[in-house]
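Sending over a structure as structure tokens; questions will come in a sec.
Of the protein chains in this complex, one is absent; all others appear in place.
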Amino acid sequence: MSQVSKDIIEIRFHGRGGQGAVIASEILAKAAIKEGMYASAFPSFGVERRGAPVSAFCRISSKPIWTHASIYEPDYVVILDQGLIRLTNVLQGMKSDGTAIINTSKSAEELGLPENTITFDATSAALKFGLGSQTSPIVNTAILGAFAKVCDVVPMNSILECIKQSVPAKREENAAAAEFAYGVVA
Amino acid sequence: MNYRDLPSMPVAAQSTESITTGDWRTIRPVLNKDLCDRCYHCWAFCPDVSVIVEEEGSFPKVDLNHCKGCGICSTECSKQAITMVREDL
Partner (left out) sequence: MIEASTGNYAAAQAARLAKADVVAVYPITPQTTISEYVASMVQKGEMNAEFLLMESEHSAMSALIGASTIGARTFTATSSHGLALMHEMLMWAVGARTPIVMPVAARAIGGPWNIWGDHQDAISERDTGWLQFFCENNQEVLDTILMAYRVAEDRNVMLPAMVVEDGFVLSHTVERIDIPDQEEVDAYLPKYSPEFFADTENPMRFGGLVTPDLWTEFRYRIAESHEISREKLKAAEKDFEKVFGRSYGSPVETYRCEDADAVLIAAGAVAGTAKEVADQLRMQGKKVGVARIRVFRPFPSEEIRKLVSSVPSVGVLDKSYTFGDGGAMFNEVRSAAGTLEIGSYIAGLGGRDVPPKVLIKIFNNILEKNRGTVWADLKGGDFDD
């Protein structure tokens, strides 16, 4: 069983309705549970609408999780769409030693984000593996691969297995996109 | 915010036009005026009343404060005059 060094790790995903942020949070929780850890995942309980900003949350712990409150001070923030930084304060409440990961082809500096922000072009990665189209790429699995590299708590093998079980289509391609991202991100 | 600030009935004292949904858009419709024959199918099909025809005979315009980028106008255009373009590029 993998160990979570902190008591609990809290992650917030920002995406748009239809981009798969909720599925990404659920895949992460499933993978952690597969590894014998405890985890919970929940969406922002909104009235989900395609394109509208949505958030999703995940908690991972080596102990049972009793709390059912939302997450206000995440250790990690994962942003699936760079356009969201204009609309939402994506870094709100993030712990001072927290890490943000954003899908972008630009640099953190160009986007006006803190310099320790991890940037990864998940859109190009998704398109490389035929996930979605030019106008609506499906980036959730690629960004999950990048996250797995940055937050080394849930083993990549379990994430890949859970991706294959959870995505509705193109299972191998989704897993390959995540694996590619895992390899590319420093 | 204070509960006392709420109106006495659960009403939003503004029309729905005040709710801008343009931020939901990841792709935007772009009109090629050389191909457009001003049939206004785009106007008729837009589910968000975001295609604006100012007067009979003028080219359609898009209200980008409300267009969600659904692409129905582009699909319905019989002249392929509307292309959907990614917002972040």
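Residue numbering begins at 1 within each chain, and the chains themselves are lettered A and B in the order written.
The rule is simple: contacts are C-beta pairs under 8 Å (C-beta built on N, C-alpha and C of every residue); 3 or more make two chains touch, one makes a residue touch a chain.
Just so it is clear, the structure is predicted and the values come from calculations on it, not from any experiment.
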item: Touching the absent chain when the full complex is considered, from A:21, A:39 or A:126; value: A:39
item: Residues of chain A in contact with the chain not shown; value: 25-26, 29-30, 33-34, 38-43, 45, 47, 64-70, 72
item: Missing-partner contacts on chain B, residue numbers; value: 1-5, 10
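In the analysis below, only the chains that are shown with their structure count from here on.
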item: Chain centre separation in whole Å, for chain B relative to chain A (CA means); value: 31
item: Partner chain A, residues of chain B touching it in the complex; value: 21, 23-27, 68-71, 84-88
item: Chain A residues touching chain B - in the complex, by the definition given at the top; value: 16-17, 49-53, 81-83, 86-87, 134-136
